[in-house]
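A single protein chain has been removed from this complex, and every other one stays in its place.
Chain IDs A and B follow the sequence of writing; residue 1 opens each chain.
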Amino acid sequence: MKHRWAMAIDLDRCTGCGACVVACTAENNIPVIGEEEAAKGRLMHWIRVNRYWEEENPGARATYLPVPCQHCQRAPCEIVCPVYATYHSEDGLNAMVYNRCIGTRYCSNNCPYSVRVFNWYDYRWEKPLDEQLSPDLSVRSRGVMEKCTFCIQRIRRVKDKAAGEGRKIRDGEVQPACVQTCPPGALIFGDLEDPDSAISRLFKDPRRFRLFEHLGTEPHVVYLKRRKGAGA
Amino acid sequence: MLRSRLKAAAVASFLLLALLGAVAATAQTSQPIAYSHRVHVTNFKIDCRFCHSSATKSTSAGIPSVEKCMICHRAIAVDRPEVKKIAQYWKEKKPIPWNRVTELPDHTYFPHKRMVNAGVACLTCHPGIDQADAAIQKQEFTMGFCMDCHRKRGVSIDCWTCHV
Partner (left out) sequence: MLDRRNFLKLGGATAFAVLFGGCDSIPRKIIPFVIPPEDYTLGESSWYASGCRQCPAGCGIVVRVSEGRAKKVEGNPLHPVNRGKLCARGQAALQALYHPERLAQPLALDGPRGSGRHRKISWQEALSLLMGGLKKAKERPASLLMLTEPMRGHEGLVAGRFMQAFGSPNRLAWDPFGQDAFLDGCAAAYGARQIPELDIANTRYLLSFSGDFLETWISPVHYARAYGAMRQDRPTVRGKLVHFGARLSMTAAAADLYLPAAPGTEGLVALGIAHVLVREKLTPQAAQAPASWKKGLEKYSPGAVAAKSGVSADTLAAVAREFASNQPGLAVAGTAAGSCTNGKFQHVAVGLLNVLAGNVGKEGGVLFPDRTAEFSRYGREARLLAPDPGSGYPELRAAMERMRKGEFRMALLAGASNPAFTIPPALKFSEALLSVPFVVSFASFLDETSSLSDLILPAPTFLEAWGDDIAPAGHEGEAVTLLQPVVDTFRDTRSMPDVLIAAARELGGEAARALPWGSFKECLEKAYGGPGGPMEKYLQEGGIFRGRKSSVGRLPRAPAKGNLPELEEATFDGDPAKYPLVLHLYPSIALYDGRGANLSWLQELPDPVTTAVWRNWVEIHPETARKLGLSDGDGVIVSSPAGKIEAHVAFHPGIAQGVASMPLGQGHGKFGRNAEGRGGNPFALLPAAAQAGCAGFPLQSTRIALEKTSMKTRLVRTAHPEGQWKIGNVM
């Protein structure tokens, strides 16, 4: 069964609350680094919420833009990895193999979206916080690059379940942690191979745009512009 | 599935299956009870899945509970010294601290249920276990070993199939 996973982010719904960030942290064994390391720009979050200011009061506006890995079809990170630690998976995902990574950080340097994060240390989970660690995926060690996987473990869980029940995966059945928790429903996830899926429709929405479209990276994340106006 | 904890008994503490390193293939590990796979599997023709009952429904094949041992050994071979040890654990309501024999390499996801339900025989990956008096890992789980089989069966060889 072929899949092409993709995400849509509706900026008309996004409120910037950060629930996605903490849900991702809980799901993906993401370490807490502390204030000092954060000051060096080393936050390990796989999804961040950018905030943009425009103008000053009166007339100030703020816009939020959640940015996970864009899972580019033509990914700039993949072509620079000397050891093939980052590659394109058969489901169209931009995958990262920790076993192979030797920490050159070329990929992160070449990522226009700055969504790759690097393990500068072996981060520790003080006991008993380690009890919370997910058994579905590894805890990355020092010197390894990591990034959003579209919650590959959750995709796999659904694949396993569907295979066990001998059926196809239903639209909306796969939900990465960020999509699952998003209170206003701004994040939508699905399979572009399924022409009837919600995500396939949203990829044709007139409000759609992609980040840095001119770079030709062909992201699997599409954004839907905020709309203006009252009533209708 | 949502479950109620009204009935559920206390979940005993359980060591997570620590995924550590590769393994040297030949070292024999001593066990608290001299359990023989040969006697159970070859002589008495007990299906592997009778004891390793979660192999068809979980990532882990599972180690039988003391209760499960006692289903048979309440009546069978009760005078054998090794079986008496089981009875002792049962009497004290203590789990048997088996030593790990089979190791899965680091950063690897191996769901037993996917293999077993696809009809891969247990002996494919655990050769000779049916003849072993003491459990021993004869087949080292190198990536080549896994990939050979995946290629032959035409299943996914995507990195993320096994490595997360």
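Throughout what follows, a residue touches a chain if its C-beta (ideal position, glycine included) is under 8 Å from a C-beta of that chain, and two chains touch if they have at least 3 such contacts.
All figures in this text were calculated on a predicted structure; none of them were measured in a lab.
All shown chains touched by the missing chain in the whole complex, by label: A, B.
From the set A:Ala177, A:Ile199 or A:Val221, the residue in touch with the chain omitted from the display is A:Ala177, counting the whole complex. Only one residue in the set B:Ile63, B:Ile76, B:Ala118 or B:Met147 touches the chain that does not appear here, and it is B:Ile63. When the full complex is taken into account, the listed residue touching the unshown chain is A:Val49, out of A:Val49, A:Val80, A:Val158 or A:Leu192. Counting the whole complex, the residues of chain A in touch with the unshown chain are 10, 12-13, 15-19, 21-23, 25-27, 32-35, 38-39, 41, 43, 48-58, 60-65, 99, 101-103, 126-135, 141-144, 177, 180-186, 209, 211-212, 223, 225, 227-232.
Looking at chain B, the residues touching the absent chain are 1-18, 20-24, 27, 29, 54, 57-60, 62-68, 89-90, 93-100, 103.
Following the convention adopted for this analysis, only the chains that are shown with their structure count from here on.
Here chain B touches chain A in the complex through residues 16, 19, 106-107, 109, 111, 113-114, 117, 156, 158-160, 163-164, going by the rule given at the top. Per the touch definition, chain A reaches chain B in the complex via residues 87, 89-91, 93, 95, 97-99, 135-138, 149, 152-153, 156, 160, 163-164.
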